[in-house]
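Here the complex is missing one protein chain, while the rest keep their positions.
After this line comes chain A, so read on.
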Amino acid sequence: MARKISMKQAINEALDLEMRRDPAVIVMGEDIVGGAGSPGEEDAWGGVLGVTKGLHAKYPGRLLDTPLSESAYIGAAIGAAACGMRPVAELMFLDFMGVCFDQILNQAAKFKYMFGGKAKTPVVIRAMVGAGFRAAAQHSQMLTPVFTHVPGLKVVCPSNAYDAKGLLIQAIRDDDPVIFCEHKNLYGHEADVPEEAYAIPFGEAAVVREGKDVTIVSYGLTVHRALEAAERLAKERIEAEVIDLRTLSPIDWDTVLESVETTGRLVVVDEANPRCSIATDVSAHVVQEAFGALKAAPQMVTAPHTPVPFSPVLEDLYIPTADAITAAVSKIAPRAMAA
């Protein structure tokens, strides 16, 4: 039975169902119980934004609040995964990768290859990503390209509650290390979500809107901006196809290429900074593999090459907007087309 729940609830439900199914699933992170060791432990936070609330009571001992030591506990999650557990470690904000990146980059990502195929590291690292929370430069980045660059890691960034649940369940069941990016501005976003467990395979993009004139590729929050742009463009009789990548590594090239073969036009929308980004990656791949189909140069709509600013007036300029996406489409979809 599907009912409307928020992305935050969907993530909580995925953790709940997987912890119930598999005793090897444990969860650790700062304040994920919240209040551990405090008088109010029973009414614990359940994470800074309450994503894990209620799980501590259901699975006592299997949610571990950690000291504020990201290297130690992210590394411990990776070590436990290499020893047969299925840990889900919450890094709170992906920006905090700076203090524990070695364990992700040089340990988890490389064990399988470096040890000649003999290791398996089924760890999930959940973290909040993205701007729009007025959280400034160190709590707002979209660092997906950094992780997508690293062989051995899988990178997931859902745009809605339904995908979040199915992709997190897949991430927990997956035998490779997964960086699971949760856009903090989507936690309240609601969608129809079935009550039961279901896994969405990685590497399968979703065509969230069909159209014949231009392909808009995105992921995370900016999928919604792309859809908003597509609705406006439809009024100008430009039909945009919107593709939600859902997972960035592996990435579903086939769906992107098939769409561009039809539309001949590509706009990639990426909340990350522009250089060496998902936008450049998708654009380059399409140019290399489908050059003949392109009727115009691919366009990239990204954040600027700056840190995330604090002042709301600046931050709102930072995140790719529906206006910017519409403008990018207009640039390559000549007015003649609408006429």
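Note that in this section a contact is a pair of C-beta atoms (placed from the backbone, for glycine too) under 8 Å apart; a residue touches a chain by one contact, two chains touch by 3 or more; residues count from 1.
To be clear about the criterion, contacts and distances are computed from a predicted model.
Selecting from "Na+/H+ antiporter subunit D", "ATP synthase subunit b", "ABC transporter ATP-binding protein" or "TPP-dependent pyruvate or acetoin dehydrogenase subunit alpha", the unshown chain of this assembly corresponds to "TPP-dependent pyruvate or acetoin dehydrogenase subunit alpha" (UniProt protein name).
The chain that is not drawn here is touched, among residues A:G46, A:G75 or A:G264, by A:G75. Taking the complete complex into account, A:M85 is the one of A:V48, A:M85 or A:A199 that touches the chain left out.
Contact with the chain not shown here comes from a single listed residue; of A:M114, A:A137, A:A297 or A:L314, that residue is A:M114. The hidden chain makes contact, of the residues A:N12, A:Q103, A:S140 or A:N185, with A:Q103. Mapped onto chain A, the interface with the missing chain covers residues 24, 26, 64, 66-67, 69, 71-85, 87, 102-103, 106-107, 111-120, 151-152, 154, 174-176, 203, 250.
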